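Missing here: one protein chain of the complex. Every other protein chain is in place.
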Amino acid sequence: MIHMLGFNGSPRKYGNTFKMLRAALIGAELEGATTEVIHLYDLDIKPCLGCLSDEERVCKYPCVIEDDMREIYDKVLKADAIIVATPIYWFNVSGVVKNLIDRLTALENMVHHSGYSWLEGKYGGVIAVGNDGGGAQVVSNVAATMISMGMSVPPWALAYYNRCEDVMMVESSIMDAINVGRSLVLAASGMNVDRWYRRYKEDLLNRIKSKIEEEVRINYKIQSEMRKKIKERLKSLK
Amino acid sequence: MIHMLGFNGSPRKYGNTFKMLRAALIGAELEGATTEVIHLYDLDIKPCLGCLSDEERVCKYPCVIEDDMREIYDKVLKADAIIVATPIYWFNVSGVVKNLIDRLTALENMVHHSGYSWLEGKYGGVIAVGNDGGGAQVVSNVAATMISMGMSVPPWALAYYNRCEDVMMVESSIMDAINVGRSLVLAASGMNVDRWYRRYKEDLLNRIKSKIEEEVRINYKIQSEMRKKIKERLKSLK
Amino acid sequence: MIHMLGFNGSPRKYGNTFKMLRAALIGAELEGATTEVIHLYDLDIKPCLGCLSDEERVCKYPCVIEDDMREIYDKVLKADAIIVATPIYWFNVSGVVKNLIDRLTALENMVHHSGYSWLEGKYGGVIAVGNDGGGAQVVSNVAATMISMGMSVPPWALAYYNRCEDVMMVESSIMDAINVGRSLVLAASGMNVDRWYRRYKEDLLNRIKSKIEEEVRINYKIQSEMRKKIKERLKSLK
Partner (left out) sequence: MIHMLGFNGSPRKYGNTFKMLRAALIGAELEGATTEVIHLYDLDIKPCLGCLSDEERVCKYPCVIEDDMREIYDKVLKADAIIVATPIYWFNVSGVVKNLIDRLTALENMVHHSGYSWLEGKYGGVIAVGNDGGGAQVVSNVAATMISMGMSVPPWALAYYNRCEDVMMVESSIMDAINVGRSLVLAASGMNVDRWYRRYKEDLLNRIKSKIEEEVRINYKIQSEMRKKIKERLKSLK
């Protein structure tokens, strides 16, 4: 059975990035995969020290830095497919996503120790979400990184959303996200695929959306403290 | 059997772009594929008219423009895998490569006619070659385009070369190119792959290099007129 | 007085790319500049032959290729500022824009003949327009090219538009475009600038929009043949 990790690179667990990510993971679950969401903002992932600039072979699993990345490495190693979902900050990934990517070098650089990248053969997808531009740039950059780390990026496994509105109102974008998950599972299963991209029936789509909205409601409550601070700041501005 | 097309987006049939492309195709042949090189500078491929900006459904195979792209469409449809090899001009593909990509929209846009992209399920790789920078940007951009057209990009199917020297002197780069071809065939064959990236033995590598050098010598003669004009211009400058 | 060239890289003279470009040029005219629109699709600009890959010094003004670029070189040399407006095709410029950029190398490469790039000191802006994503990527790529050719890119001289709707309905985007032109003139004039970005009053904005709409109506008529063919094709599809 295929196991898929979804990284949420947004501080918000109730925003469009999370919604798109969950849609992708549900798409994967519909094809039989097990999934897990990892909220990067909940973890302590320090910046890469670039050890290999001094000595190429020094960089290896596990990284010298002892932080939450240790656990991530093991989760990544066990996963068949990975989705990186990031908000778009200045035409680029968020800083926490960049730290995740940089620290994954310790798995890729195993090529100098065991002869191959420990990410080789895994499947990768990317979701980029912003109010404005930059989506294409972000998914291109992360996809090229995944491929250069030894992963495959299958058809339609890149999705982006460039608007302010709640993505739940834009069915085509939710479908794009679901298809990221679906495509990854099909490719990772080596299935003889008829069609990678599927248009989901209204019925099913509504059920998926309800599911996501329910989760978002819960997360919204959990992150109420964050929102409260924002509201207070807003009030103080007036 | 896997059939692979290699597009040469450089005006030179004896330069580093061609050499890297041939290395990739030989890598594919070693895994049992048949291959064909298409020199874009020999063809008349006009710029895309962007018909779908007026009416989304108008863009379809075959494109309204009657030029050499007609033949390319049919070759692409028959191919299992495609490599786009481009020189890097200003951190980007050459103009002829851009026209090729834009005109492939007629196959991708079949999604609005037959329900799926006619490029879906094919495998793509990219090679970018320049004296300076821009390689990562070019392969990222073209890879994301391929994936968004319905193609897969397998591990290590992106290679770039950023130096002035003859690439034949830089074994690691030749090996990167060979592995682009190899990876595409393995992925397209749905083979249960042990390792996607292979380090080729000196022996074999030398035979591959000899083969490429022989072809380059012939092409160099064929394009002697082009070189003569360049030499004359150089003389007149002194 | 500042003279500004605006390149329209879209086949359509009545579409969003043209509208944004005209808004920028009107913005420049409001600051006292003279402007000219150049429709690249009306010209014969052949792909760069990359002569400098053989011999660095061979590439110089005027390019060995005798086509409409000859005239463009002279127009560019006389201009103080340049705007490249391009439709977004696959997260990138259109092919005709790529050919323009590649052929400008003949001016930049004068650094090897007269000691400096003949584009040095000019001011550049970029406008990218598409129905989908890619705007940020396109303006980043062209801006970096301009800067590496010796041009300056002043504040807010990059604008993109990522939607399907007529851009005339989205005031903030029209204002972004106007400000591209404004910023270029202010920078090129070496004026002691108070604010580079200006919010235009509804009154003035409406007059600018009327002017653009009038021009678009005329161009729409002129390109009626193009549209007729598209309509016929659409009919034949049903």
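Should a chain be cited, it is by its letter among A, B and C, assigned in written order, with residues numbered from 1 in that chain.
Keep this in mind: contacts are C-beta pairs under 8 Å (C-beta built on N, C-alpha and C of every residue); 3 or more make two chains touch, one makes a residue touch a chain.
These figures come from a predicted structure and were not determined experimentally.
Undergrad: Which of A:Cys48, A:Leu119 or A:Met175 touches the chain that is not shown?
TA: Only one of A:Cys48, A:Leu119 or A:Met175 touches the chain omitted from view, namely A:Cys48.
Undergrad: Considering the whole complex, not just the chains shown, which residues of subunit B touch the missing one?
TA: Interface residues of subunit B facing the absent chain: 91, 132-137, 140, 160, 162.
Undergrad: Tell me which stretches of subunit A touch the chain missing from the display.
TA: Contact residues on subunit A toward the absent chain are 10-12, 15, 41, 47-51, 53-55, 57-58, 60, 64, 87, 89-96, 98-99, 101-102, 105, 113, 131, 137, 141, 144-145, 148, 226-227, 229-231, 233-234, 237.
Undergrad: Go through subunit C and note every residue touching the omitted chain.
TA: Interface with the chain not displayed, on the subunit C side: 111, 115-117, 120-121, 136, 139-141, 143-144, 147-148, 150-158, 187, 190, 192-193, 195-197.
In this section, only the chains that are shown with their structure count from here on.
Undergrad: Which one chain sits nearest the middle, judging by mean Cα positions?
TA: Closest chain centre to the overall C-alpha centroid: B.
Undergrad: If you average the CA atoms of subunit A and of subunit C, how far apart do the two points sit, in angstrom?
TA: Centres of subunit A and subunit C (C-alpha means) sit 36 Å apart.
Undergrad: Which residues of subunit C are in contact with two or more other chains?
TA: Only 91, 137 qualify.
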